[in-house]
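To keep things clear, I will list the structure first and then write my remarks on it.
Missing here is one protein chain; the remaining ones are kept as they sit in the complex.
When the chains are written out, they are named A and B in that same order, and each has its own residue count from 1.
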Amino acid sequence: MLFHTGKTKVAFSALIETGGAHGPFNKDKTLAFNKVFTNIGDAYNSCSGVFTAPVTGVYHFSFFYHAGGEHKARLTLFKNSEMIVKSSDHQTGSDGADNGGNAAVLQLQQGDKVYVSMPANHHVWAAENHTSFSGFQVC
Amino acid sequence: MLFHTGKTKVAFSALIETGGAHGPFNKDKTLAFNKVFTNIGDAYNSCSGVFTAPVTGVYHFSFFYHAGGEHKARLTLFKNSEMIVKSSDHQTGSDGADNGGNAAVLQLQQGDKVYVSMPANHHVWAAENHTSFSGFQVC
Partner (left out) sequence: MLFHTGKTKVAFSALIETGGAHGPFNKDKTLAFNKVFTNIGDAYNSCSGVFTAPVTGVYHFSFFYHAGGEHKARLTLFKNSEMIVKSSDHQTGSDGADNGGNAAVLQLQQGDKVYVSMPANHHVWAAENHTSFSGFQVC
């Protein structure tokens, strides 16, 4: 069976699984989502956490996280050095945990890099399939 | 007008609407998102809550929920019996409500089943268009 004749297939989906809280660290950190479910076209690098567009096109990206209240939480989706979308949560003693996420459709040139970064002094919960990063080529 | 000649179109989107809190129950439960907006290809079963891949391909799934703080909340996206992505919230007396969700891109074989399950003793808010499950074929 033929799908999309002539189209490059690019799609990935991965979790960050380090066994518990990830961070806080003393500097900004690109999250390496290391448990990969899908990596069609092999454009996502699970060691660096960076997706590199293999062809010029339009791509959809999303990320979701869980985080306890003991530290601030914030993840930002970057295209090269440009901040695209972000999700944050405050430190709080009264609410045990929160969730966040965001998504964007981006027109990428071949070689553009997309990744999720966490600022210094923030954290996320990197266990039990909670914190994910996915993308695919729309057209 | 012809789009994607030769491609099977598969896409669905549904809400769970039971009139209020759904759960907690005394065992794990697949959520039957019963208010269907879209079901192109008829691959999503609104009675069982299960999506069955009609053709081998790459699919995107997402779910979103709202939940009060009176009980724990947790939804997990499964592919057959494999846990894929999850979103959780703690029980709390101090924060009235929270939201969560997650997404994944999955390579499915024809007949693979994808669904959202809630563990025993958890709950979500199943009213007013808050808790949803969507999917579509990427390629």
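Note that in this section a contact is a pair of C-beta atoms (placed from the backbone, for glycine too) under 8 Å apart; a residue touches a chain by one contact, two chains touch by 3 or more.
Everything numeric in this text was worked out from a predicted model, so none of it was measured.
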Original post:
Since one chain has been left out of the picture, which residues of subunit B touch it in the full complex?
Top reply: 1-5, 7, 9, 11-13, 15, 37-38, 40, 60, 62, 64, 66, 94-99, 101, 103, 128-130, 132, 134-137
**OP:** Can you list, in ascending order, the subunit A residues touching the missing chain?
**Re:** 4, 6-7, 55-58, 60, 62, 76, 83-90, 92, 94-95, 98-107, 138-139
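We take it that only the chains that are shown with their structure count from here on.
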Subject >> Superposition rotation for subunit A onto subunit B, Cα-based, multiple of 5° >> reply: 120
